[in-house]
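Have a look at this one before I ask anything.
Of the protein chains in this complex, one is absent; all others appear in place.
Take a look at subunit A:
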Amino acid sequence: MTAVLDVLAAVALVSGGLLCLAAGIALVRFPDLLSRMHATAKPQVLGLLLVLIGCGLRLRTAVDITTLVLVGAFALVTAPVAAHMAGRAAYRTGQVRRDLLVTDELADHPPDAP
């Protein structure tokens, strides 16, 4: 039983680490800020969740697992907000590669500034 849990933990930790690596590569290779925020919002969050699951399977104590659950929940809630804020600031200051956009429907309807 312990061995099975350890193997599962190792699989989760390694695949989580690989996803975070892919997110890092995406940060370097993607052309503009909006595309890069995709990398921080998705593979990064899933990678973190997998690492947390791996830690939980290895630690197996209630105190640690509740903390890991909180870390995961707050990552899920805050990562999209952070990506939205950075993306919005980038758009409003014109840091967008327009030559790579197929269409830009925000340009026609600029929302009121708050």
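Following the convention adopted for this analysis, a residue touches a chain if its C-beta (ideal position, glycine included) is under 8 Å from a C-beta of that chain, and two chains touch if they have at least 3 such contacts; residues count from 1.
Note that in this section contacts and distances are computed from a predicted model.
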The complex's invisible chain, by UniProt name, from "Two-component system response regulator", "Na+/H+ antiporter subunit E", "ABC transporter permease" or "Carbon monoxide dehydrogenase": "Na+/H+ antiporter subunit E"
Missing-chain contacts mapped onto subunit A: 19, 22-23, 25-26, 29-31, 34-35, 37-39, 41-43, 45-47, 62-67, 69-70, 76-77, 79-81, 83-84, 87-88, 91, 100-107, 109, 111-112
